[in-house]
Structure formats: C-alpha cells, structure tokens
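All protein chains but one are shown in place.
The first chain written gets the first letter, and so on, giving A, B and C; residue counts start at 1 in each chain.
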Amino acid sequence: MPPMTTPAIDSLDTLRLRIREFAQARAWERYHTPKNLVMALSVEMAELLEPFQWLTAEQSQDLSPTQHEAVRQEIADVLIYLTRLADLLEIDLLQAASDKLAINTRKYPVEKAHGNALKYSNFSDD
Amino acid sequence: MPPMTTPAIDSLDTLRLRIREFAQARAWERYHTPKNLVMALSVEMAELLEPFQWLTAEQSQDLSPTQHEAVRQEIADVLIYLTRLADLLEIDLLQAASDKLAINTRKYPVEKAHGNALKYSNFSDD
Amino acid sequence: MPPMTTPAIDSLDTLRLRIREFAQARAWERYHTPKNLVMALSVEMAELLEPFQWLTAEQSQDLSPTQHEAVRQEIADVLIYLTRLADLLEIDLLQAASDKLAINTRKYPVEKAHGNALKYSNFSDD
Partner (left out) sequence: MPPMTTPAIDSLDTLRLRIREFAQARAWERYHTPKNLVMALSVEMAELLEPFQWLTAEQSQDLSPTQHEAVRQEIADVLIYLTRLADLLEIDLLQAASDKLAINTRKYPVEKAHGNALKYSNFSDD
C-alpha cells in the first residue's frame, strides 16, 4: 500500500505525474528514451499475451481468480509504460484516443463493418 | 470529427463506454474474446514499435512532426484496445495501475534502485 | 526470381551468407545493431501474428491459399531477421536449437508433461 499521505490516483493525469515522480526518484530518466520505452512496453505486452497462449477462446472468457489477478497486473504494467511514453512525447492520451476513434468512425462505417471482423474489426486504421 | 452531439472524452471511463458502443454498433462483440484482443493489442504494439526500430536513441527523442503524429495514433490504438480488454475483463485500469505502482514502490526501493536500470529499471515486478 | 547465376539456398549457412551480402550491398550494416534487429524481428513477428488475430483455432488450421501465402512470407521474414541477428552475434542457429531441445527434454520429462500444456507445453524453459 502507498503511504497514507499519497492521494489516490483518480485520473490519467495523476497517474502520469505519479509515474514521473517514481522514475525521477530512482534516477531512471536517462534510460527512458522513447526507443527504450517502446521496447519495454513490448516486453510487458508479451507478458500480458503469455497467460492466454494455450487457452481456448472460451477459457479466455472465464479466467480463474489467480489468472485474472495476473492479467490485471500485466494490464497495469502496459498502462504504466504507455503513460510514461506518452508523457515523454507530450502526448495527451485521452485526446489521442478520442481523435483516433473519430478517424475510425469514418473509416469503418456501421453499415459496412457490421459483423465483419475479418475485414473490418479493427479500431485501428491500418 | 465526431458528430457535434457526441460529448468529449474526458476520462478513461467515458472512453471505455465510447469504445463499447463502437464495437456494439458494428456487431464486433463476438470477435472480442480476451484471447483475440490480446493478439490485436500485440499487433498494435508492434505498429508503435515500428517507427522506432532504425532510430538512434537521440533520434527517438526528436521526432519530426510527421513521425510524432504517426506515433500518437499508434499510442491511441494501444490505449483503445487496452481499454476494451479491461472492460471485458471488468478491470478498472486506474485502480490496477495504482495497485501496481504500490507493489513496485516496495519492490524497487529508491536507495537500491537509484540509477540502476539494468537490474531495476522496470515498473514491472517480473 | 533470383538471377540464374545465384545458387539455390540449401542450408541455413547459405541463407546466412546470402543475407549478409544483401545487407552489405545496400550499406545497411550500420543500422544492423543487435538492438535494432531484435526490434525489427519483433515487428515482423507481429506481422505474422496479425492474420491470425480474429481467426478461431479451427480457421487457423484451414487457411485459404491467399492467407497461407501471406503467412508463408511473414514466416520467411522472421527467419531472415533471426538469421541475420544470429550471424551478427556469431551464434550457430542449429547448434543453439539442438542444445535448447536437450535442455527442454530434461526439463519436461515425458511422463510429467504428457497432455498438460497449461503447465508444461513450452519448448522454452522459462
């Protein structure tokens, strides 16, 4: 548990500042180039992939409490590194996601994309 | 641009609901098993890695406006899929990140981790 | 098709030399640090992951000719970058794989690993 004096993290912006302090306190800033951070983020991403590799689709929808907590921690790691990377690049995460959803709304019109994931089921546009 | 009646996305929770509506409107829910989503997230992650692969550390800190916008869109994709996955697994992203930072604060004490990234510079604990 | 004078690639060692010549002819060697190459390999890996992301397990076993050819090209890219990386690090791929299989044979004894993929179905030992 964090010390009692640490306020709760109630927004992405608070999370961003907390992570920044964490890195500064440990003098890790010199390691945190964008190039290194995208690599670290990829490593965390794979740790999130790992628990799912041998599961069936059905099993992946019905994780045990132990599996769920492990996945929860890996999801947290991905968000933490993503927030750190965005901070360094001065990117507003919510604004970026909002802009990308607007792009995707135009790119995947409801009538054409309906039920067709193989061609269209990407939020991404490439 | 989103239609004028769409309110701005000002929190992760609003983003989560907006993405859910996006998937529902396109009947993509049946494709959105956790197993499939971690794969899609990995693909997006690699698209974020790609622009950095041949850059030096210094170049990665000084992206051109075109590179920066491309990276911004890939970061957005990662956040969108991460939010979707967390929604399906009923995981609160901010709470998960907050809990993980508390774990890491204990795991990487400032005095031991100071300036030593090779052994310690992970927010992650494994 | 390669020029008629180029001999066929009939071994990993010939492949290794052919890739080395390819990189030398284009003066790409300065970009080919191990760090950059593992990033490039990760990007290629994700391009191999991509065609499978929305497929069911069954569909992944029954690819269309178009899907199969796309996958074949991505597998080739992964092997090409892996061979290039091993060449730079002076690692003999077949010897390394042979040594690892010996490690795994000890680590996953047949009687204990039989039919249990969730705990044991890794060729890898970590």
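The rule we apply is simple: a residue touches a chain if its C-beta (ideal position, glycine included) is under 8 Å from a C-beta of that chain, and two chains touch if they have at least 3 such contacts.
Model, not experiment: these values are computed from the prediction.
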{"item": "Touching the absent chain when the full complex is considered, from A:Asp13, A:Glu47 or A:Asp92", "value": "A:Glu47"}
{"item": "Positions on subunit B contacted by the hidden chain, ascending", "value": "39, 42, 54-57, 117-118, 121"}
{"item": "Absent chain, residues of subunit A that touch it", "value": "31, 36, 39-40, 42-43, 45-47, 49-50, 52-54"}
{"item": "Residues belonging to subunit C that touch the chain removed from view", "value": "1-2, 8-12, 15, 18-19, 22, 25-28, 30-31, 33-36, 38-42, 44-49, 52, 55-57, 60-61, 63, 68, 71-73, 75-86, 88-89, 91, 93-94, 96-105, 108, 110, 113-115, 117, 120-126"}
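What we mean here is this: only the chains that are shown with their structure count from here on.
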{"item": "Whole-Å separation of chain centres (CA-atom averages), subunit A against subunit C", "value": "27"}
{"item": "Of all residues in subunit C, the ones touching two or more other chains", "value": "39, 42, 54"}
